[in-house]
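Okay, here's the structure, questions in a sec.
A single protein chain has been omitted from the complex, and every remaining protein chain is retained in its original position.
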Amino acid sequence: MKELVFSGFGGQGVLTAGLVVSQMAIDSDKEVTWMPAYGPTMRGGTAHSVVKFSDSIIGSPNMEEIDILVAMNGPSVDAYSSLVKEGGYIIVNSDIVPENQVYPENVNILKVPCITLASRVSNPKGGNLVAIGAMIKKCGLFEKDEALCSMNRFFMDKGKDKFRELNTAAFESGYSI
Amino acid sequence: MKELVFSGFGGQGVLTAGLVVSQMAIDSDKEVTWMPAYGPTMRGGTAHSVVKFSDSIIGSPNMEEIDILVAMNGPSVDAYSSLVKEGGYIIVNSDIVPENQVYPENVNILKVPCITLASRVSNPKGGNLVAIGAMIKKCGLFEKDEALCSMNRFFMDKGKDKFRELNTAAFESGYSI
Amino acid sequence: MAKLKKAPAVWGDTHHPFCAGCGHGIVTRLIAEVLEELGQLDNFMFSLGVGCSCNLHHFFRGDKMQCAHGRPAAMATGMKRVSPESVVMTYQGDGDAAVIGIAETLNAAYRNEKITAFVINNALFGMTGGQMSWTTLPGMKTKTSVKGRDCSLTGDPIKLVEMISSQFNVAYAARGAVHTAKDINRTRSYVKNALESQIKGEGYSIVEFLAPCPTNWGISPIDSLKWVDEKMLPFYPTGEFKTRKGD
Amino acid sequence: MAKLKKAPAVWGDTHHPFCAGCGHGIVTRLIAEVLEELGQLDNFMFSLGVGCSCNLHHFFRGDKMQCAHGRPAAMATGMKRVSPESVVMTYQGDGDAAVIGIAETLNAAYRNEKITAFVINNALFGMTGGQMSWTTLPGMKTKTSVKGRDCSLTGDPIKLVEMISSQFNVAYAARGAVHTAKDINRTRSYVKNALESQIKGEGYSIVEFLAPCPTNWGISPIDSLKWVDEKMLPFYPTGEFKTRKGD
Amino acid sequence: MYKKMLTDKIVHVYNLIVACILKIIRVLIQIRLVFVQEVLKGMGNLIIDRERCKGCRFCIAACPKETISMTDEFNKSGYNFIQVNRDSCILCGICYTVCPDGVFSIEE
Amino acid sequence: MYKKMLTDKIVHVYNLIVACILKIIRVLIQIRLVFVQEVLKGMGNLIIDRERCKGCRFCIAACPKETISMTDEFNKSGYNFIQVNRDSCILCGICYTVCPDGVFSIEE
Amino acid sequence: MSTRKMMKGNIAVAEAAVRAGLDFYGGYPITPQTEVLEHFSYRMAQEGRSFVQAENEIAAINMVIGASVCGRRAMTSSSGPGMALKQEGISYAARYSLPYVMLNVQRWGTGLGSLDTSQCDYWRETRGGGNGDYNTIVLAPSTVQELVDLMYESFDIAEKYRNAVLILSEAALGQMMEPCIMPDYKKAPKLPEWRFDGTGKRDHGFGSQTDMTDTVRKKREIMQKNEQRWESYMTDDAEYIFVAFGLPSRVCRDAVGKLRADGEKAGLIRPVTLWPFPVNAFKEPGSSIKGFISVESNDLGQMVEDVALTSKLIFRDRAMPVYSYASGRALPSVRKVVEHYYAAKNGKIKEVF
Partner (left out) sequence: MSTRKMMKGNIAVAEAAVRAGLDFYGGYPITPQTEVLEHFSYRMAQEGRSFVQAENEIAAINMVIGASVCGRRAMTSSSGPGMALKQEGISYAARYSLPYVMLNVQRWGTGLGSLDTSQCDYWRETRGGGNGDYNTIVLAPSTVQELVDLMYESFDIAEKYRNAVLILSEAALGQMMEPCIMPDYKKAPKLPEWRFDGTGKRDHGFGSQTDMTDTVRKKREIMQKNEQRWESYMTDDAEYIFVAFGLPSRVCRDAVGKLRADGEKAGLIRPVTLWPFPVNAFKEPGSSIKGFISVESNDLGQMVEDVALTSKLIFRDRAMPVYSYASGRALPSVRKVVEHYYAAKNGKIKEVF
C-alpha cells in the first residue's frame, strides 16, 4: 500500500493532483482511495488530498503514515512532514517553500521549482503536474508512459483534452528534473 | 384505601363529583388521588373520574378494584361494574339507567333517581350531588356533617358559594333516600 | 324518487363527530358536493392538518393522510408531484395553516404548487381547547388571552388569504363564510373555482372559511352565527382575492 | 491625529474572513459604525444565522450567539424580552431569513417584536456553495438550478421586505444596496433608522442588503458590482418601505 | 406488508369475508336509516334524519316559512332534535343548505 | 461552571495571567500595524493597511481621481494588494466607503 | 396541613416554575400539556415576567435559548411531536452549555399519537434526539407533589452544571389531581457571570469547538457522579426487583405490597433521574437478588436497556436476567404486574437481556 499526500494553498491544484495519481492507480487495476480536505465555500486557506492505493482492500482512508508528501507550500511541510515514514519522500515546491524550511531526518527531500518550471512551458497553473512528473521520476510508482497516459485520460474525461500538450509538457519538465 | 369511580355522560358532573369527594378526603387528612378521563375539546361522549384515598401513600392512581361505582348512565355500568369488588357498591342513577340493566353478583346495588330528586329541590343539575349524598348514607366513608361541610367548602373555593343551599338540598335529598 | 339534495355519499355511514353548530360540518359538505359535481369522487386525496380537521378520518370517505401539525401543504406537494392527475387538497385549521404551518403554507403558494388548500378559520385553536390563534380577533378572550387579546403584545391578527394573493403568483384565492344560506352558496362557488383551477393545472388555490366554533367560543350555535357576522366579517372580508379569469 | 474614518474597533484585531469583494464586509462595517454613532457599542447582542453570517464570530466583538439555521428572530425574541434595554439584532442571510427561517422571521414581524433584523441577500445559499435560494433571480444559474432558475417549476422569487412591510404592522423596513458609494451611504442611513426605531421602542425593524457574492456567482468582484446594478436592483428595488415617521 | 406474508390463498378468503361483513353492515345501516327517516307526506318530500340532528337550531333560524321547531325528545346521541311542519314547507331547501349535519334531504 | 469549581483564588490568578497575555498580544499587534501601514506623506493622511487588502479593486473603480492601482506584490494572506498615488489623492474618502475590508483610514 | 390543596399536575408544575423564579416561558399548545401554557399565559404577566405563545415549538426552544444566554431562568414545555421539533434547538443549547428546563408531558404514540398516558419518549430524552453527543438531565416525578418539588429544584440543577434539565411527566400525571403544598417564591438568584449583557466583555464560557469533546465527557462524569437519584422499596432481601419510574412505579409499589402479602420477596427501584441512570441503586440489594423486571408504559420497552446495562456493570460474576413488561398504550395494572412477577419467577417469560 502506498500513501501519498498532496498539500498546498487553495488554487494550487492539490486536489486535482491527488485525482490524477488516483487515475494512474485505477488504470493499474489497483484499489484506490482519495480523500480531500473539504469545508465551506470561502476562498483561501489550505487544502490537501490523501491518496492511498494498493493491490488489496484499503483500510483506513486517513492520513496515517505517509510514503510521499507533495508539499506545494511551507505550511504543508510544517503540518505533515512528521507523518512521513522513514525513507519516504517529500517533494517540495521550492518556488514558495523557503530555503530555511526544516525537514525531518531520514526522509528524502526533493526540491522542485514547480512554478518556475511550469511557467517555462507556458503552463503557469501546472505546478501540480510538474510535481507529479518529478514524483514519478523519483519514486517510481508507475511507468512513465502509463502515468502520462492516465493523466491525459483523466483530463480528457473531464472534457479538458485541449490542454493535453500543455499538461504533458508540465509533467515532462518535472520528470526531467 | 378506598377506590371510587364516578362515571356518566359529559355534563353529568362526574368529574366534579370526584373532586367533591376528594375534598372530603383531604379534609380528613387523607392522601388522595383524583384521576379524570380527558380528551380533546369536543362535546358529548362519556366521562369518568377515579378517586382513591387512604391514610398512607397511594400507589396506582388507576382504576384497579373499585369499592364504589357511581354510575350516572347505563354505559358506565357496562364498562366498569365488573371491576367492582365483591361486597362493593354500585350507586345507579335510576332515572337514566334502564330497569333491565344487568349487574354483577355479590355487589350491592343502590338505585337513586338522581335527576328526579335533584329537580325536586330545584337543582336539576345537582344529580351528581344527590348521588354523593346517597353514597355517604349508604357507604359511610365520612361523617355526614363533615362531608357536607367539605362539599360546601369545595364550591366556595371555586367561587360558587351562592349555590350553597341548592347544593346542600341536593345532597340531603340523596342522603335521605 | 331521486334525492335532489342530501347528505353527501362520501360523508360515509358514520355521522361526523363535529360539535353542534360547528362550521366544519358545512365546509366538508360543500367540498363533498363540489367533488361530486366535478366528477372527482374517485380521484382525490386529502392531506389533513391536526386540529378538528382530524375528524375527517371518522366520516369522510376517500384517501386521507394524517399529516404532522402545520405541514399538510408539504405532504400534499409530495402527493401531487407523483399523482399529477389526482385532485390533491389540504384540509386544515387556521392554527395549522397560518401559525405552526405558515412556512409550508406560504411555500406551497410560492411554488404555485398545483394543490388546493382549504383552511377553516375559527379564530382559535379548537381541538386543544380554545387557545389564541394568529387569527384571534383583537380583544377576543381565549384560554391564553384570558383578558382579551392585547395586540400591543401579540401583534395584529394575520390575514392569510390577503397575504397569499398579494405576495405570491398563485392561481386562486378566496375567503368565504358559512353562517348564512347566501354565504354558504357563494362559498360553494369558491370551492368549485378553486378545485377547477387545480384541475385545469393553473396552480395553487386556497379557500379560507370563516367557521363558527360555538364550543370554544363559549356561546350557543345561534349566537355563533351572529358572532361571525358581527365580529369576524368586518375583520376578515369575504370574496375572491385572486383568479386566473382572463389570464 | 484623530482618525476620521477607519475600520471599526468592534471589528476586532483579526481581519474578517469574507471573500474578496464580499458584501458582508461593507454591511458589517456599516452596522459597526452606526452602533458606535448611537453609543451602543457596550449594549448590543447578535443572534446569528447560519451561513456566511457565522463569520461574525471570528472578528466582530460583542455578545453574539450562534442560532440554529433560520431561527435567529426567535432567539432574538428571547434575548430582547429579558434584556429590553439592549439593542438586539439578527444577522442572517437570505436563505436563513427568507427560506428555512421564513416562519420565525415573519412571526417576529407579526408580533412587532422590538428587534432589528439584518438580512444579507446575495441571491443564493453562499456558505454551502451556491444553491438556489428563494431570492435567486429568474434564469439565474446556481448549483441546484444548473440550467438557470425556471420559475414555472420553482415559483417566483420572494421579496421579503415588501411582504413584511405590507402584511405586518412593523416599525421600519428598508432595502439597501452596497455596491456603490452612494448606495452604501444611503444604506447606512437605513441601518441607523432601523436601530433608532428599536431604541425608541417602536417595534420591529428590518433592513435587507443586496450584497455581492463573487465567489458563488462565479465572477470577479468588479463584475459582481455590475451584476448587482444590472440584475438585482431592477428586481429588488431599494428604499424605505415602512417608517413610523409621522406616526 | 403483513398481507404479503400470508399466502395469496389466505388473502383471497380474507378479502371475501371482509367484503361480506361490510355488505351486512351496510344493509343494517340502510335499515336503520329507513327506520329513523320521517318521510313527510303530502306535497313536500322533505326527509329528515333525526339521528343526525344536533339541535343547533340553524335551520329554525333560516327557514323562511318558520316551519321548523324543536321537539323535546332526545335522539340516540343525546341531542334534542327538530321537527318540520310539513303544511307550510315550500321545499326551498334552505334548511338543507344551512344544516351542518346533513339532516335534511329533498326528494322529487 | 468550570470556573465555579475552581477556588476563587485560582480564578483570580488565572484572570490576571489572561489579562497580561492579552495585553502583550495587543502591543504586538500594534507594532505589526505600524509596521505595515504606509503613512502617506504630504498633504494627505490616507493610511492603508495592505495586510487587510484582498485585491477586489472596488476602490480602484470608485476613486474619482484614479489614484489607486494594483501592486504586483502579495500580502501574507496571499492577496495582490493596492497602492495609492498620494499626489493626486483628494482625501474624499470614497475608497474607505467602498472597501469591504477596512484597508483605508483617513487622519486629520 | 392547612396548605395542602388539590392541584392538577399540569397547573401545579407550572406554578412551581413561577415560584422557582422563571423569567421567560416560550411554548406552543399541545394536549396533554396545554394547561401548563395556559397557566403561564396569565401568571407570568401577573408577576411581570415574560410569556410568549410561540408560532411553533422550534421558535419556542430558540426563544428559551435567547433568554437563557442572557442568564435568565427560562423554560419550555410540550408533548410527543412538539418535543420532536425541539431536538435541533436542544442540541444547540447543549453546544453552549446553557441551563434551562423542559417539561415533556408524554402522550402515547408515534406520529400524531393519542392523548393516552405513556412513557414512550424515554429513549429520545435520555439518548438525545438532536445531533451530536450531549446529555440531558432527565427527572421523572411520580406524584403531583414530586412534580412540584422537582420543578422547583430543576433550575438550580441546570445552573449548577450549565446543562439542560428535562422533567419527564406523563399525560395522566399532568391531568390528575393530588393534594400538594406549593413552596414559597424563591429568592431571585444572582445573574450568572457568563451571561450576555450587551457589553461583549464577559467570558461566556462557551469554549471552543475543540474543547467540546472533553467538555461533554467531563460533564457526563460529574453529573453521573453527583446526580443519581432514586427510591428503593423493599429491595434489601428481594429476589425480583421491579424497576419503574413515574406512574408505573406507583403501580409496582402496590404490586410489591400484594406480593409481599403473599410471601413473595418482591422489591422496587424507582429511578428519579433517568439520566444519569441511578446505577448506584443497583448496588444496594442483597445477594438474594435473582432478576430485575423493567415495567414501563410504552410499546417496545425502552428503559429495560438501561436496566440491562446497569446489571451488566454491577453484577460481574453471574448473568443477571432482566425482564421487560411494557404495558403499551395504558398504565400497567397491579394485577398484570403481579402476573409478570410470577411469570418471570417461574420461567414463563424469557429475560430480554
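Note that the chains take the letters A, B, C, D, E, F and G in the order they are written out, and that residue 1 is the start of every chain.
Note that in this section contacts are C-beta pairs under 8 Å (C-beta built on N, C-alpha and C of every residue); 3 or more make two chains touch, one makes a residue touch a chain.
Computed from a prediction, not measured in an experiment: that's the story for all the values here.
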In the whole complex, of C:G78, C:G148, C:G218 or C:G239, the residue touching the missing chain would be C:G78
Which one touches the absent chain: D:W11, D:F125, D:F168 or D:W227? D:F125
Write the list of chain G residues that the hidden chain touches. 58, 79-81, 83-85, 87-88, 91-96, 107-114, 118, 120-121, 123-124, 127-135, 209-210, 212-213, 216-217, 220, 298-300, 302, 305, 308-309, 311-313, 316-317, 319, 328-329, 353
Under the stated touch rule, tell me which residues of chain D contact the chain that is not displayed. 50, 54, 66, 68-70, 99-100, 102, 125, 127-129, 131-132, 134, 143-147, 154
So which bits of chain C touch the chain we can't see? 10, 42-45, 47, 61-63, 65-68, 71, 73-83, 85-87, 103-104, 107, 110-111
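To be clear about the criterion, only the chains that are shown with their structure count from here on.
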Set C-G beside B-G; more C-beta pairs touch across B-G
Separation of the C-alpha centres, chain A versus chain E, in whole Å, is 81
When the C-alpha atoms of chain C and chain F are each averaged to a single point, how far apart are the two points in Å? 59
So which stretches of chain C touch two or more other chains? 18-20, 102, 127-129, 134, 154
Chain F, residues touching no fewer than two other chains: 77
